[in-house]
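What follows is a set of notes on a single structure, which appears directly below.
Left out: one protein chain. Kept in place: all the others.
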Amino acid sequence: MFPMNAWYVACTPGEIDEKPLGRTVCGERIVFYRGPDGKPAALEDWCPHRGAPLSLGRVIEGKLVCGYHGLEMGCDGKTIAMPGQRVRAFPPIRSFPVIEQHGFVWVWPGDASLAGASALPALPWANDPEWAYGGGLYHIAADYRLMVDNLMDLTHETYVHATSIGQPEIDETPCKTTVEGDSAVTSRFMNGIQAPPFWRLAMRAHGLPDDRLVDRWQICRFHPPSHVLIEVGVALAGHGGYEAPKDKKVYSIVVDFITPETATSMWYFWGMARNFRADDRALTAQIRDGQGKIFAEDLEMLERQQANLTRWPERKVLSLNIDAGGVQARKIIERIVAAEQAARAAAVPAAA
Amino acid sequence: MFPMNAWYVACTPGEIDEKPLGRTVCGERIVFYRGPDGKPAALEDWCPHRGAPLSLGRVIEGKLVCGYHGLEMGCDGKTIAMPGQRVRAFPPIRSFPVIEQHGFVWVWPGDASLAGASALPALPWANDPEWAYGGGLYHIAADYRLMVDNLMDLTHETYVHATSIGQPEIDETPCKTTVEGDSAVTSRFMNGIQAPPFWRLAMRAHGLPDDRLVDRWQICRFHPPSHVLIEVGVALAGHGGYEAPKDKKVYSIVVDFITPETATSMWYFWGMARNFRADDRALTAQIRDGQGKIFAEDLEMLERQQANLTRWPERKVLSLNIDAGGVQARKIIERIVAAEQAARAAAVPAAA
Partner (left out) sequence: MFPMNAWYVACTPGEIDEKPLGRTVCGERIVFYRGPDGKPAALEDWCPHRGAPLSLGRVIEGKLVCGYHGLEMGCDGKTIAMPGQRVRAFPPIRSFPVIEQHGFVWVWPGDASLAGASALPALPWANDPEWAYGGGLYHIAADYRLMVDNLMDLTHETYVHATSIGQPEIDETPCKTTVEGDSAVTSRFMNGIQAPPFWRLAMRAHGLPDDRLVDRWQICRFHPPSHVLIEVGVALAGHGGYEAPKDKKVYSIVVDFITPETATSMWYFWGMARNFRADDRALTAQIRDGQGKIFAEDLEMLERQQANLTRWPERKVLSLNIDAGGVQARKIIERIVAAEQAARAAAVPAAA
C-alpha cells in the first residue's frame, strides 16, 4: 500500500558513481546509473535481448552496456546499438523519471506523465553551507508504514533508545498532533529537564554547558509519500525553548526518507542535518556513527513486529493519543492511494 | 498433529532468569518470563498496543514491559499500565497455564480451563539428591513424532551411534512392546555381552570393572503427549540384570521431552538422570557433552527423513516389530487428538 506517483529516494549519489545499481522500489526492479551528461538515469533492470539484469553491466560514456552480450542501452529505454545487430526494432524498456537533488537521487516509480505534478520536498538545509548532513541506509524487512509509525511516535525512544536519546520525560509529556493538508505534525515540548547523553554531546560541541537544565523539543513532520523530518533540539532552560536565541540552543533535523521495496520491506535512508560546526567532518562522522547505532536498535523491533502482524493478520492494534501522528500519516497515504486507484479506474475506456 | 491440552516442556528455568524468552509451542507464539513472585508466566507474544513481540521487552519487578513503548503487562494478560494512558479498555492477551517443576518450565498450550485435568509426569529422580541430571536442547526441523519413533526403536543406535552406545546385539535381540493405558513400553534385554564405550565409561565411574561381560537393558516408556523416558543400564553378567543388586550394576534414565513447535519442527529437550556419583559435577558435564554429541547424530537423519516424507507425502512406510513402540505411541497420540476434536465439536452450540 504505497503511492506510485510520488518521488522516493532511490539511492545516494555515490552509489551510482562507479557502477550501475540494481534496486527494487515500490515493487519495480530498477537499474540506476549515470547517463551521458552525468545525470542519473533509471530503467527497468531487464535487457531486452535475453532478460539479463542490466545492473550487472557497465557504463561506458554514459551508455549502459549489458554485461552479458554487450547491448548498449540509452537513458530513454531504447537500445542504441549491439555488436553485429540492427537494433531499431528492439522493444524498448521502461524508463523512470529520476532526478538528483538535495544530495539524493529521487525516482518516480509510477506514471511518468504525472511526474511533474508533484514537487520534490523542499529541503533548504540541503543546499545551505551553514548546515552539514550525514546519514546512512538500512534495509528492513517490514512494511514501510511501521517506520512512519515509529518516527511519528517518539515515546519509543524511552524504551528502544534508553541509553542515548530516550528519557522518561518523553513518555510523561503529552504530544500534539495536527494535520495540515497532506502533512501531519506531531510535536512535544519538554521544559526544564536534564538533557540525555546525545544532547549533552551536542551541547559540548556547540560550546554550551552540558550540566544545565534544558528545554527540549521534537517536531515530527510527515510528508507524503513517506518522508519524516523531525526538528529536534535543546535550549538552556528559560530562554524560550524552540524560540531561544541561536547561542542558547542546539538543534538539528532528523531526516528519514523511507522507500518501500515490497509490501513488507523497505529501504530506510536516515540521517541528521545540523547547523552547528558544519565544517567539522569528524563531528559529522561521529554523529552519523552514533545515529547509525541508535537507529539500528529499531531494526529488530520492526522486523519482529512485522512478523507478528503477518502471523496474526486479523488482529487489530490500538490507536492511542501517542499514535495519532502515525494514524494521521496512514490516513493521508490511504487517501492518496485511493485517488490513484480511482484515476486508474477512470482511465479505463468505458466500452471495456 | 499434537494434543493441545497437555503439559509440554517450554524451557529450562535458566532460560528465563535474565530476560523474557519468545518460543513457539504447538504453533502458539508465547513469551515466557518470571512474574512478581519469581514464578514463570506465559503469554501470547503480542503487545496489544501495536503488535510488537513482548519477548523483546524487559521484566521489571515482575511486570513484563514492552520494549517498544513501555506498556506494562501482567501475568494474566491484562495491561497494568502504560505511560500517559488509561489502559482499562485495552484488550487482554491470552495467558497460558505454566508451572516450574522437576527442573523444567512446563506450558499448557490448549484450553486453560482443562489444565488441572492432566497431571505433570512423575519424575521422582528430579527431586532426589541421590540423582544427578544434565541435559540440553536441540531445535530440529522435523515432525516431533519422528523423534518419538526414533526413541522407541533403539535399533538405530547400532547404525547412528555405532561408536558410543550402539552394538550389534541391539539389532539381534528382539524387543517387546506393551501398551498400558496411555503409555507404551518397549523393552529389550541383552545378556552376556560386551559393554559399548559409553557404558564402559559409566562402569569405571561406578567402580566396576569395564572389561567384564554384562547384562544390558533398555526400557523405553512413552507418556503422552510426547515424553519418552528410557531406563538404561548394565549389570555384571549373571547377577540378575535389571534386578541385580545396586553394587553390581550402573544405570540411568535417558530423558526426552519433545515439544512440537510447528507441524514439522520441534524443540528437543534431552538429558540423562543418573544415580551414581550424583555430586560429581565434572562427570555430569562429561556425560552431557558425550550425550550431546551422540544425540546430535540423529539431527541430520531426522531432518532429511522429514524432507523425504514431505517430498513423497503419499508414500507409505513400514511398521515392523521394531517399530511397534513408535506405532503404539502414535496410536495413543491419535486417540487423544481425536478426543480433543470431538470435545471441541460437542462444545459448539447445537443451534449453530
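When the chains are written out, they are named A and B in that same order, and each has its own residue count from 1.
To be clear about the criterion, a contact is a pair of C-beta atoms (placed from the backbone, for glycine too) under 8 Å apart; a residue touches a chain by one contact, two chains touch by 3 or more.
In this text, all values refer to a predicted model and were calculated from it rather than measured experimentally.
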> Which listed residue (B:Ile60, B:Ala263, B:Ala296 or B:Val317) would be found touching the missing chain in the intact complex?
Replying inline: B:Val317
>> Going by the contact rule already stated, which one of A:Tyr8, A:Trp46, A:Trp217 or A:Trp270 would touch the omitted chain in the full complex?
In response: A:Trp46
> What residue numbers in chain B mark contact with the hidden partner chain?
Replying inline: 149, 153, 155-156, 158-160, 168, 171-172, 174, 300-301, 304-305, 307-309, 311-312, 315-318, 320-323
>> Considering the whole complex, not just the chains shown, which residues of chain A touch the missing one?
In response: 29, 45-46, 48-53, 56-57, 65-70, 82-85, 90-91
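Going forward, only the chains that are shown with their structure count from here on.
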> Any idea how many Å lie between the Cα centroids of chain A and chain B?
Replying inline: 48
